[in-house]
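Apart from one protein chain that is not included, each protein chain of the complex appears where it belongs.
Chain naming follows the written order as A, B, C, D and E, and within any one chain the residues start at number 1.
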Amino acid sequence: MAHNSYLTFGRREGQGDFPTHLISGIPSYLKADVVPPITEKLKAHGAKAAVLGLIAVHTNTCRPGTAMGPRAVRCATDHYISHHGEFQVDLFDALRLVDCGDVQIIPGNARKTFDRAEECITHIVEAGAIPFVFGGDDSCPIPVTAALSRTCKKGGFAYIHFDSHMDTAKDVGGEILNHACPVSRTAELPNCKRVSLIGINGALNPPEERQFVDKYGIQMFTIWDIEEQGVDAVLRQVIEHCWVDGVEKVVLHTDLDCMDQAFVPGITTPECGGMTPREMIKFVRGFARKGIHAYVITECSPVYDPANAAARVAVRLSMDVMATIANPNGKGRV
Amino acid sequence: MAHNSYLTFGRREGQGDFPTHLISGIPSYLKADVVPPITEKLKAHGAKAAVLGLIAVHTNTCRPGTAMGPRAVRCATDHYISHHGEFQVDLFDALRLVDCGDVQIIPGNARKTFDRAEECITHIVEAGAIPFVFGGDDSCPIPVTAALSRTCKKGGFAYIHFDSHMDTAKDVGGEILNHACPVSRTAELPNCKRVSLIGINGALNPPEERQFVDKYGIQMFTIWDIEEQGVDAVLRQVIEHCWVDGVEKVVLHTDLDCMDQAFVPGITTPECGGMTPREMIKFVRGFARKGIHAYVITECSPVYDPANAAARVAVRLSMDVMATIANPNGKGRV
Amino acid sequence: MAHNSYLTFGRREGQGDFPTHLISGIPSYLKADVVPPITEKLKAHGAKAAVLGLIAVHTNTCRPGTAMGPRAVRCATDHYISHHGEFQVDLFDALRLVDCGDVQIIPGNARKTFDRAEECITHIVEAGAIPFVFGGDDSCPIPVTAALSRTCKKGGFAYIHFDSHMDTAKDVGGEILNHACPVSRTAELPNCKRVSLIGINGALNPPEERQFVDKYGIQMFTIWDIEEQGVDAVLRQVIEHCWVDGVEKVVLHTDLDCMDQAFVPGITTPECGGMTPREMIKFVRGFARKGIHAYVITECSPVYDPANAAARVAVRLSMDVMATIANPNGKGRV
Amino acid sequence: MAHNSYLTFGRREGQGDFPTHLISGIPSYLKADVVPPITEKLKAHGAKAAVLGLIAVHTNTCRPGTAMGPRAVRCATDHYISHHGEFQVDLFDALRLVDCGDVQIIPGNARKTFDRAEECITHIVEAGAIPFVFGGDDSCPIPVTAALSRTCKKGGFAYIHFDSHMDTAKDVGGEILNHACPVSRTAELPNCKRVSLIGINGALNPPEERQFVDKYGIQMFTIWDIEEQGVDAVLRQVIEHCWVDGVEKVVLHTDLDCMDQAFVPGITTPECGGMTPREMIKFVRGFARKGIHAYVITECSPVYDPANAAARVAVRLSMDVMATIANPNGKGRV
Amino acid sequence: MAHNSYLTFGRREGQGDFPTHLISGIPSYLKADVVPPITEKLKAHGAKAAVLGLIAVHTNTCRPGTAMGPRAVRCATDHYISHHGEFQVDLFDALRLVDCGDVQIIPGNARKTFDRAEECITHIVEAGAIPFVFGGDDSCPIPVTAALSRTCKKGGFAYIHFDSHMDTAKDVGGEILNHACPVSRTAELPNCKRVSLIGINGALNPPEERQFVDKYGIQMFTIWDIEEQGVDAVLRQVIEHCWVDGVEKVVLHTDLDCMDQAFVPGITTPECGGMTPREMIKFVRGFARKGIHAYVITECSPVYDPANAAARVAVRLSMDVMATIANPNGKGRV
Partner (left out) sequence: MAHNSYLTFGRREGQGDFPTHLISGIPSYLKADVVPPITEKLKAHGAKAAVLGLIAVHTNTCRPGTAMGPRAVRCATDHYISHHGEFQVDLFDALRLVDCGDVQIIPGNARKTFDRAEECITHIVEAGAIPFVFGGDDSCPIPVTAALSRTCKKGGFAYIHFDSHMDTAKDVGGEILNHACPVSRTAELPNCKRVSLIGINGALNPPEERQFVDKYGIQMFTIWDIEEQGVDAVLRQVIEHCWVDGVEKVVLHTDLDCMDQAFVPGITTPECGGMTPREMIKFVRGFARKGIHAYVITECSPVYDPANAAARVAVRLSMDVMATIANPNGKGRV
């Protein structure tokens, strides 16, 4: 390693894999290798987890900015190294984590954009890797559940949706791929077996969306259920609902607005009174321990977030899920 | 509705009353009809709740910005529709909610400004509507309690004050309408029967103000009382104190600084360790269920709040109070 | 006027038409009356100028935020009254200026959104009023030139486009209503007689777009032409090019990015070295003096603009155009 | 100097008078000695120039924030040392510059506040020092011209006012000490001999204020006069107008809003198209060379100014005036 | 008091020691007297507590900005007076609190900077005052523990470290005074008897640092320990660990990043899920009640904190510790 001294992607001596000054370098997720979302290339790399940016924002009806989400998330990985200190596992070693870059969207064409996204995600899944998809607005689960649905071998899938909002609109202005529709589009998939909504909060839940929830037998926990029953009890009920026979895959989605806006200032449709980070972390670790097959995090809008806090929450949630999967029998504690 | 297609204040198809893109249009509160605060006009509209902006800021001694408060609150209603999803009630249908605009203040003349405000509020009360007043600094309760005091038929009124600070100063620099004085000015009113302070927190409570509290027999709960006894116990004690014989009306005031600054970054005199949104929401719902006659929310200063979070808290609190009143027997749950 | 004292939309004594505290009230443009964009209603009001918000943003490929543009512009009128002090004319008196609110867009559907916008603008034009349209991204001229084209009685129209970018793309990803295409879509209209580009600047002008300019005989002045020849000389040449026989109407468009980013921080695609406000003001006054029939201002993105400066430039440009039209023989000077 | 090593107000070795890390220490203006505004104390110190903060903001009708102005100005001196490199003069050596802190205002009482301010300024003047007063809103010149008027021995004074606005209102809502009134209150003083307005710009100049200008024979140059005639020609005319027989003192006032908002984002009533810093610097140096007796800079509102740019302009203007006075025969060049 | 009326450092009538407008004046900590960190001068003043700024930032590897920390903290004392309302004690009366300004650092030379800092702190300790040191990055405890270690009469000292990170690196790039090293440098001191880490949280804790913790027998509580056991139980265990025979002094350090980033947006290395202000306040009050001998607060970086919230937390923690010490038998309640 003769050229060690001018390695621009240098490492902190004796500590593995990060530069001496953390805030430097070209920001892929955790500075992971960049590999396109093509099955053979991912297989060649041995990837078991793959990050994918999806800046689908063009059906947004609320505050702008989620187009900058994946960038913000990657930059927020700056303060971390591939070793997860609490789980004591190295994500590069254990999962061969890669960054697949961003799906090439078509501004103004949700259909074409989601077709491409679905194809990318399918490639990742078929390579045997878990996709970690960062939006973009919360229409982004639509191609994820579609791809996971399509890649089920013979069973179906379950979908867990953290959100202040039910997201079960039929359409918005006639457009069916809107960010008010990820749960409805998912629940309508033929092999969608179970759906759970967690963290419903606040006023913005129209009557028609509640009717959809009832009609489709969707399990729902509001913020007051969590406040009163506690995370552990809710977690247990969701697991009982979703990890059942016939469910082959589980897709997890965190719309960051399920958390109180104080913890995630940079989001599209903020609410107050929502979940705390500790509550949220306990939930996603719990689900990851059961085994999930895709994780989508949406609505990170850094333009309202001078300290990039929401993106940092997205990083923490995704790293905790990765580390739980990488070390399922570890005690998951510092 | 031939002109449906170019209705600029259009509605989301099939979902009642909000525009396709929420962040659009001219922002009255929830895009409610604008009606001047004149009794006959309010009666003609059938209003049972009326929003009023009061940008009295000229006695402020702390951080600036509350002159922008009512505007920020109205803009923060963007993410909502008139239907309150948790209480399952439509505020326009149930309360004929209107927006009365802002009181025309006289910069540099607190006396004249408050006289005008008091007249506006009296008009609202006499129309049979509940005033929802948004400040402005926390001198703003002064004309509200004055108007409510004046409109009591034969009994008196009670005043519930959420704040980190006692606000019981005699005067500041000789000026008696200062934002350190709303509780003292209110308690001195002849038919003020009961006063409760909730959420007192931090260092900025001078000895003279504490003496006033003792002298006037004001009920006081600090943040540590809430931490130790819990919201339910404190709520019950305040209700026992305020809803008593001889109390004909109850005025509720939330100085947003009673909450931890993380939840309300844009305020005048921030503190840490204060109330959380969930605690606050439970309190105001509890009081609204008993029945209140005016609600004032003060100290929203958007200039320190890039994501407009404090204003959003003000919106949520006021909408939750409105919905509780609109639906007192509902279960108040999603 | 018995109720003068609690007029919430009060006026500064002796000075006509603005509230004592300028930053107050519900922000229509200059607090003008709100009238829907329907010909008969505009005619009934006698409107000669009408503001319209158009938050078409869904084809954007650059920085987000123009969905908040019309709101930001309206709020930035706070510092003004209807009397334009330099031109010594009152815009309400002279033009019966109204605010038509925002076009109801369909998120994710540029075609439907622009159809509605075109219909709104046509109504305004047919009422005999000049539309002042605020975007939204710089696809917004597309429905404006379409409406003006359609309403030409027998001649054609000319289009003047201020921008750092040529905006003559054939399409983006196959979508032809993209914000890179307003000049191409306009130039292709059958009765488009003349097009002038002013302020072209910087690197982001692809070769294909230059070819379009050449092919369609579009007049073009770069920032260096303005620097070397001066505003007056360029202004004269554009007038000679556009105000010719067969041109019945002239549409003016300012993409704010034609100005140096220092003057307009809140825009979508900033450049440095662009026009200064004084240069820009001289241009638009010059064109307004000749007579224009629609004015579009686009790309105001307040999320990058803590002091709302870009919106204020949009207000100043539109007010200066209005005042020039209202007072064409005035000396246009303080 | 045994304790040199732990001098917390240490100096950069060999370079006189500033700390090694400029952004440190307790921020008086340039880290000057703090001396109260009492004649005998100022005389004892030998002060020839004295800084005074005046956070009179309570008559403001526009954007908030000037209460933070003096603090922002002092912090912005961080990047400077007492040696002015261009004029090659040390302000501490030449002027015995001191910082008198802030006038103790009475929130809500403009009259009492200005009485105190006038007394402070009178003390400074009687000590033989030039007051450099930092607002606060642009009512702040009122006590300055009052004090200078009062301390004229037998002649009168002239007043030069840089502003986009005429500021010649009779009153606002009946209040005569409003920030729209500094020129009217000054022009009405019996020994006010001459008034010049420079930089008038934009729409916000009501007809009544123009009438006042005409009635009182006030000299006025708009931004277009400066654009067309150039700074030198305007400067010469103002000097001819103001430095005449019978004028014993000249008071200079820069309302920062006379500059284009790009150069001073943090102000109360921004305009575009205004003066540039180079234009402004040339003006104030020109007047300082003739000799001025007080300098007021107002409307710095750091809450809209993430980089504190407007305060830095205030620092530069005041340091340039100080250095010009300290070195009137120097070439005033680097 | 003839000159009362123009006292620029005036006081609110009848309330002791703060100006009428809190946000004014030249910001030392609580506007305390400024006294250099020289033993004899501190003794002459009778100081029992002394604030010292230490902007050592030059080994930072994460987000920038802590150079502005001490300034931000001093400014955030604006909203307080010397009387602590909850503890009902006046800090100036009880502790003769002074502000010693900032250590003169040598940019790029950690060794020289820390030598100076250690000398300053030693002076404070030898004057019989408790140093309250505000960083700067979290290398700042290094000279504090060094000075306290050195001034132990015959016993040793204990060190309590609140942080999300273990900070037990051997070095970074060969540099041993890095901000990843305060715990290792302290634990290596010969008379360091006990070390406790509280609040360890998140992924950024490399394996080598954990090994150091184990090797040196450091007590460690993670955020999950606090979540599960509660503050009281952890507090008791730390007290049992640190207040033992042979421990003569206790140094307390709060790296603000031990708190959830929502409560302290302006810090260097933010985490989510960390401590809440109420948890933190209970801890430091508990330790202060036992008696501490120095308190360091680090990592306040106001450049990411538009509302200056993190600095306000630092103020609150330090004032609460001061008030506890000033009033150890008080009930510490409002």
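Just so we're on the same page, contacts are C-beta pairs under 8 Å (C-beta built on N, C-alpha and C of every residue); 3 or more make two chains touch, one makes a residue touch a chain.
Predicted model only: the values in this text are computed from it and were never measured.
Taking the complete complex into account, the chain left out of view touches A, C, D, E.
Note on the undisplayed chain: of the listed residues D:I38, D:V51, D:I81 or D:I325, the one touching it is D:I81. Only one residue in the set C:C100, C:L177 or C:I200 touches the chain that does not appear here, and it is C:I200.
The omitted chain makes contact with chain A at the following residues, 3, 5-10, 19-21, 23-28, 34, 36-38, 52-53, 55, 67-68, 70-71, 74-75, 99-107, 115-116, 119-120, 123, 306.
Remark: the residues of chain D touching the chain excluded from display are 12-16, 20-23, 78-81, 83-86, 88, 260, 262-263, 276-278, 281, 306-307, 309, 312-313, 316, 319-320, 323, 333-334.
Residues of chain C that touch the chain left out of view are 61-64, 169-174, 200-210, 220, 222-224, 227, 260-262, 265-266, 269-273, 304-306.
The rule is short, and it goes like this: only the chains that are shown with their structure count from here on.
Touch-path distance (fewest steps) from chain C to chain D is 1. With steps allowed only between chains in touch, the distance from chain D over to chain E comes to 1. Looking at B-D and A-B side by side, the one with more C-beta contacts is A-B. A straight line joining the Cα centres of chain A and chain E is 38 Å long. Shared interface positions of chain E, i.e. residues touching 2 or more other chains, are given as 20-21, 23, 260, 262, 306.
Applying the touch criterion to all chain pairs gives A-B, A-C, A-E, B-C, B-D, B-E, C-D, D-E.
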